[in-house]
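Of the protein chains in this complex, one is absent; all others appear in place.
Residue numbering begins at 1 within each chain, and the chains themselves are lettered A, B and C in the order written.
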Amino acid sequence: MAAERPIAPFGRRLCRVGESHATGGYRIFSLIDEVGPEPAPGQFYMLTAAGDWEGAGGRPFLPRAISVARTSGRKGAVRLDFLIDVVGPGTGRLAGLVHGDGCHLAGPFGQGFSMPKQLNPDAAGAILVGGGIGIAPLAMQRRALTGRGVASRTLLGFRDRAHSGGVEELFGCEETRLAFEDGSSGHTGYVTDLLLRMLDGDDSGRGVVYSCGPPAMLEAVRRICADYSVPVELALESPMACGYGACFGCAVPLVRGGYMRLCVDGPVVRGDEIASAMAGEAGAG
Amino acid sequence: MAAERPIAPFGRRLCRVGESHATGGYRIFSLIDEVGPEPAPGQFYMLTAAGDWEGAGGRPFLPRAISVARTSGRKGAVRLDFLIDVVGPGTGRLAGLVHGDGCHLAGPFGQGFSMPKQLNPDAAGAILVGGGIGIAPLAMQRRALTGRGVASRTLLGFRDRAHSGGVEELFGCEETRLAFEDGSSGHTGYVTDLLLRMLDGDDSGRGVVYSCGPPAMLEAVRRICADYSVPVELALESPMACGYGACFGCAVPLVRGGYMRLCVDGPVVRGDEIASAMAGEAGAG
Amino acid sequence: MNDPGRSGPAIDLSTDLCGIPLAGPVLNGSGTFDALAARKAFGDELLNDFPFAGFVSKTITVEPRAGNPPHRLWETPSGMINSIGLPNPGLSAFCERDLGPLTELGVPLIVSVMADSAPGFAELVEAVGGRDGVSGIELNVSCPNVHSGLIVGEQPDEITALLESLRGLTDLPLIVKLTPNVANPELIAAAAEAAGADAVSLINTIKATAIDPDSNRSWLGAGGGGLSGPAVRPVALAQVRAVSAAVSIPVVGMGGVTDGSSALEFILAGARVVAVGTENFRDPRAGQVVRDGLEEALHRRGFSSLAEAQASTLS
Partner (left out) sequence: MNDPGRSGPAIDLSTDLCGIPLAGPVLNGSGTFDALAARKAFGDELLNDFPFAGFVSKTITVEPRAGNPPHRLWETPSGMINSIGLPNPGLSAFCERDLGPLTELGVPLIVSVMADSAPGFAELVEAVGGRDGVSGIELNVSCPNVHSGLIVGEQPDEITALLESLRGLTDLPLIVKLTPNVANPELIAAAAEAAGADAVSLINTIKATAIDPDSNRSWLGAGGGGLSGPAVRPVALAQVRAVSAAVSIPVVGMGGVTDGSSALEFILAGARVVAVGTENFRDPRAGQVVRDGLEEALHRRGFSSLAEAQASTLS
């Protein structure tokens, strides 16, 4: 039973960059969308910088899927904030956008996070478990939960300080517990240590977990939740060409056999739908 | 008997843009070359804007051939000025370069203009006939002639004022006679009218003609000079992939049969070597 | 969808493809636009403004197929490789579940089918041909024949035999989708025409592969895939030109169509209509962009109708 799904305007639209700045090792920029609806937490957009998208070596060529990290209403428009981790030519271009630049936007696409009661009628609250760039959709979901008066706790893990960009900005003064693999602050180790501790101390049957982050982290979260019989929703990634179900490229293997199109039936999936959160990894399958 | 040919440093080199500005309908920009020799008038370079060369639609992909319009010595470096007419993606990129931008440069390449005595031992002076963007190499040649004390007269033709960029800047206070097809100033009509008038009034056996401009103009100049038995050198264009003899793409048909590689044996050719200055035109041959 | 900035009078873009009337010459390439998924993503706005003058379904097979294991996509210089592997619900689920909604798009429907045997193709053609609302059938012949082991689309004899076995089964136009992975696609096209095909479409994707940048493995789960997008346009134009010169049935031209100019290039190379594939992924409205751009390009080049450009022979 999934959350209601905002419908995207047909086509792509040219939007202007509101502002952009660095945050930790990442970059945040905002687009002013004068046409589209307010997206649901966990939904994503397909982005293409206008003008100079295709770069040296003929890439980027396809648009890039980016989760929305925060929205704010403006008169007759929605401001969409995106958190970008530069890993290649596409994210490089997006990270280079500055105020006034154009960027094509299609979306919002995909199935976002459910509310806790949809996953577990007895659910009293939620735990958000994120890492790296994966904090973006969780920040949206946390706000949505708070807005509906649902209690939630946030656990975030990072390799080191340099890879924890966006936390303060996106989670603001909301309480978060942080883990750093290099021990630079908070808990030293993995964010899943924090999750285990929380579930051990909890009446876990009354919570649900939302998670987004690197595949290895997601897979650990998926297993832990299965062990503790806690419903979990994971926001996955896979290579996407179109984002709206046209190319069948974003296949993710299902437990029941076959594949889902992650852009249509995800990117948020229930932990028990998939055999592994690492199936989209290089050479997998 | 061709002029001596400066040798290009092997490879391409990254240079910085000194300055750039609009001039008439064109754009002038300069590159600071800390490695190469002073080019000869009529030679050209292969240019590739650094970073963002490949653009929307996967073009430009190859470097673009651009004549040098002016040089000036700087301590341990040569400043090269280029005059750009935006006709497509490559010239568009080059015209967008501003101070401090990087641009790869290979060259100088090709065979430049001869001195009058090399074309005609009796030559007492020269007539330069140019139009449009073709004024760039002629400006170089005019300076070289003046530097060697050879008298020359310059006739330049343009469609209209908007297409006469660079004249004042490149020819400065040197005397030029101008023709405008739209009658906006100078002679109303073609520059070849001026040439005919000059040859009719001249002891044309004692002059040589240098010309660069649109193919139709070059062809008219070639025929007139043949009629008057005046030696003429024409700076031609043809599509070029490499500029240094590697691709055999820049073929120009020769009167004696076969083709020359314009980048090796041109771009300056003698009028009597070619059957037509319009052979490089679309679908020609 | 007339661009208000466009100059000149509207140009007549209506045409037909072997008896299928089309409001314009732009289709989608099979497998590059799922109208039902798009309707889910974009809602009914899609139908009010459907980007193609005719809709070609994703290729269906007799049995359902899950498709290839991931990865299925790789971005290449000005193009992409896909190894999707024809996931589809199979013939009966397609007819029961998808066909109805597809006939409601408001444009002629062409159903793409593939099998690895002549009886398989026959079953598909008979079942699909017997349904209301289907205007044509595209035969995707890139699969190895289970009996001969030969790729049907690579062998003129195989094409002849296949078409002869199917021709009597339906009155609907049969469009043969050619593979580009042959030395002389015009020989295959000529064989298809001689055996009763009503049109040919090309190009399908070009065999390609990608190496994982971080390991000694193939990036694609299936080991290889097919190249599409602007990178292949020059190859597609050459094949469309060679095929158009060899047959008199109409040609559906595709391979890197991204805008009006590239669409016009295909028309001048001999295509009657064009199809848009990969560009749909970059812009869901690409079909309209191409259509409007073509109108503009025809105008710029002095053609007063599409028919005039279709009739102009390339020298």
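Basically, a residue touches a chain if its C-beta (ideal position, glycine included) is under 8 Å from a C-beta of that chain, and two chains touch if they have at least 3 such contacts.
As the structure is a prediction and not an experimental result, all values here were calculated from the model.
Colleague: Quick one: say which of C:S30, C:T76, C:N145 or C:Q288 touches the chain that got left out.
Modeller: With C:S30, C:T76, C:N145 or C:Q288 as choices, the missing chain is touched by C:T76.
Colleague: Decide which residue listed in B:F61, B:Y190 or B:Y228 touches the omitted chain of the complex.
Modeller: Checking each option in B:F61, B:Y190 or B:Y228, the one touching the absent chain turns out to be B:F61.
Colleague: Identify the residues of chain C touching the omitted chain, counting contacts across the whole complex.
Modeller: So the residues of chain C touching the missing chain come out as 74, 76-79, 81, 151, 154, 179, 181-183, 206-211, 213-214, 216-218, 224, 227, 229-235, 237-239, 241, 256, 261, 265, 268-269, 301, 312-315.
Colleague: Kindly note down the residues of chain B that lie in touch with the hidden chain.
Modeller: Looking at chain B, the ones touching the missing chain are residues 7-12, 48, 54, 57-63, 104, 106, 109, 238-242, 244-253, 257-259, 261, 264, 279-280, 282-285.
Colleague: What does the interface between chain A and the hidden chain look like in terms of residue numbers?
Modeller: Given the touch definition above, chain A has residues 57-58, 283 touching the missing chain.
Operating definition for what follows: only the chains that are shown with their structure count from here on.
Colleague: Can you identify which chains form the pair with the largest number of contacting C-beta pairs?
Modeller: That would be the chain pair A-C.
Colleague: In whole angstrom, how far does the Cα centroid of chain A sit from the Cα centroid of chain C?
Modeller: 35
Colleague: Between chain A and chain B, what distance separates the C-alpha centroids? Give it in angstrom.
Modeller: 56
Colleague: If I count partner chains per residue in chain B, which residues reach a count of at least 2?
Modeller: 57-58
Colleague: Hey, what residues on chain C touch two or more of the other chains?
Modeller: Each of 77-78, 231 in chain C touches at least two other chains.
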